[in-house]
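Removed: one protein chain of the complex. Kept in place: all other protein chains.
A and B are the chain letters, set down in written order, and residue numbers restart from 1 in every chain.
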Amino acid sequence: MTKAMTKAAFIAVMMCGASGAAFADKIVISNWDGYMPPELLENFTKETGIEAEMSVHATNEEIMGKVTAGGGKGYDVLFVSSPFAEALKKLDLIAQLDPAKIPNLANLYPEAQKLEYDPGNTFSVPYAWGTTGLCYRSDLVSPAPTSWMDMLKPADALKGKITMLKTDRWLMAAGLKALGYSVNSTNEEEVAKAKELLSGAKKSLLAYDDTTFYSKLVSGEASLVHAWDGWCNYGIAENPAIKFVVPKEGSDMWVDTMTVTAASQNKDAAMAFINYVLRPDVHKWVAENILYKVPNQKAMEQLDKAMFEQYPNLAITPAELMKEEQLRDLGNGQKLYTQAVTEITFQ
Amino acid sequence: MMARDPIRLWLNAHLGLVYVFLYVPILVLIALSFNKSGLPTAWTGFSTEWYGKLVANPKILSAAGNSLIVAVASTIISTVIGTLLAMGLEEGRSNPWLDALVAAPMIIPDIVLAIALLSFYTLLNMSLGLHSIVLSHAVFNIAFVCMVVRTRLKNFDRSIVEASIDLGASELTTFRRVTLPVIAPGVVAAALLSFTLSIDEFIIAYFTAGAGQGSTTFPMQIYAMIRFGVTPEINAIATIVIGFSFFLVLLSQRLNREAAP
Partner (left out) sequence: MARRTILMAPGLGYLALLLIVPCLIIFAYSLFERGTYGGIVYDPTLENYQRAASSLFARIFLDSVRIAATATIVALLVGYPAAYAIAQQPRNRQMALLVLVMLPFWSNYLIRTYAWIVLLNNQGLINRTLQGAGVIEQPLPLLYNEFAIVLGLVYNYVPFVILALYSSISRLGPELREASFDLGGSAWTTFRRVTLPLTVPGIAAGAVFVFVLSIGNFVTPDLLGGGQRPMLGNLIYSQYLSARDWPMGSALGFILVVIMLALLFGQAILSARASGEGEARIVPQPARVAA
């Protein structure tokens, strides 16, 4: 471990030396494409004079791999989900934040300021949050699903009409939660039982799908899908008969965060960007644009109430969210999960 | 001669079917680019609004431009180096170790090569950008070019090259007048192949690209957009790319015909 840290530090130092003549006031932000209003960067530059450039990544895993191999050189702000932020911090690839430079942190819900993986927002600032559950066609599924078992051991009518998330943490979370275990469990026996349950569920699936499950609901190809709440909204926007439910056994709580790379040459500008996003009017605009809950109290209070009616899961309160379990980096337990997911999907 | 005609007919029919197979999905994506709805689930009416959105989205266009630069540059590098390599390899006794080395870039899974190259570039403290993608793509493209050109050189009668040199022709003249005419179709096919591989490659490009829009290629842009589904906007740009290439092919055919006596 110390060696890994020394190596990371060494790379960071090399980079400082190499790019001394970097652009004075320009930051590069890596985010999912479409996960931010397109004009946001332009407005930011207009107001602060700091130039900002967008770089895109397709998955947490890819940006994480790239930053691990390249030290994060060239990037200033990274948008990643919380377990990845946690791991990046442990690997010394992202920087400690200075709360004095992000006064708008005060706009966050109190709950968002004391998240289990990073109390006090010392290295990550929540950007959007939510939970995972079942997204279904209320006109095709009756009775309405209430439990993970409705997906894992479905009624005959639903067989071949279900999709599940394949990203390891979320696939495992469904099995673990259904059995009443923690989504962060690294107990071998619990993971094995969840694996067994999920293996049994595989034969009633249409497919594993992390990206286009909502369009399968719209077309009627699937009638019940394992989904993140915000994505279910893309289906609801097309067909109001689509509904979202958090299973009664509970679920995970995910947080997409903003972090500043350790290699950034412009940490002040990067933090100014984070501060800008946290401004109530900006963060509210983000929520309207991406249809995700944002952890910003002032922003959510300004949101048009009609949106809560159209997208009921936007109205899930922080208190309700906090009842779900926060995803944590698993450390060495990750091997267990990867092995389990490989065995489930290949059989 | 008569016996061959039904065969030729059968072959051409097969070729026609292959083109149908290759173009059916393309027709689908072209149709979807004119679909009113953002989802590919149903036809909801004709619309050109996605093309309008595309024009307003400079990111996609700049990414397409970057891909073109990368593909052309890596094709040129790998066609030249790969062709020379193929000639060298086919000239002497075959050496299994050299053959293995030359085949290896095709075999290494993309993600392994991606991480290997980024680790190496980082170690060298090399700056990343379009140039590092070009260098990386050339690694596997050299192997593909070399393999295609070698098929052309197998059983090639070397005595004619030696004769040409014995008769006093320079190496270059011999290459231009004797070797090149034999291998030209292979070189062209190899260049086409490496262009196609490079323009569509995602994972190695993603890892070896610099940060920022300046080195975002088309596949990188598309993969990043997928989190929110395949919008007709993506289909629209693919339609334009294919339409434009199609136009170029027709044009070159026309020019060819006019040039021919």
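What we mean here is this: a contact is a pair of C-beta atoms (placed from the backbone, for glycine too) under 8 Å apart; a residue touches a chain by one contact, two chains touch by 3 or more.
Keep in mind that what you see is a predicted model, and the values were worked out from it rather than measured.
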Missing-partner contacts on subunit B, residue numbers: 1, 3-4, 7-8, 11-12, 14-15, 18-19, 21-26, 28-29, 32, 40-41, 80-82, 84-85, 87-89, 91-92, 94, 96, 98-113, 115-117, 119-120, 123, 135-136, 138-139, 142, 144, 146-152, 154-157, 160, 171, 177-178, 181-182, 185-186, 188-190, 192-193, 195-196, 199-200, 202, 218-219, 222-223, 226, 230, 234-235, 238, 241-242, 245-246, 249, 252-253, 256-257, 260
Touch list for subunit A against the chain that is not drawn: 1, 3-5, 7-8, 59, 61-62, 64-65, 68, 87, 90-91, 163, 166-168, 202, 205-209, 212, 219-221, 329, 331-332, 334-335, 337-338, 341-343, 345-346
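In this section, only the chains that are shown with their structure count from here on.
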Mean-CA-position distance for subunit B and subunit A (Å): 36
Interface residues, subunit B side, partner subunit A - complex: 37, 39-42, 57, 59, 115, 118-119, 121-122, 125, 128, 206-207, 210-214, 216, 220-221, 223-230
Interface residues, subunit A side, partner subunit B - complex: 11, 14-15, 18, 28, 30, 32-35, 38, 53-58, 62, 65-66, 69-71, 73-75, 211-212, 214-215, 218-219, 234, 238
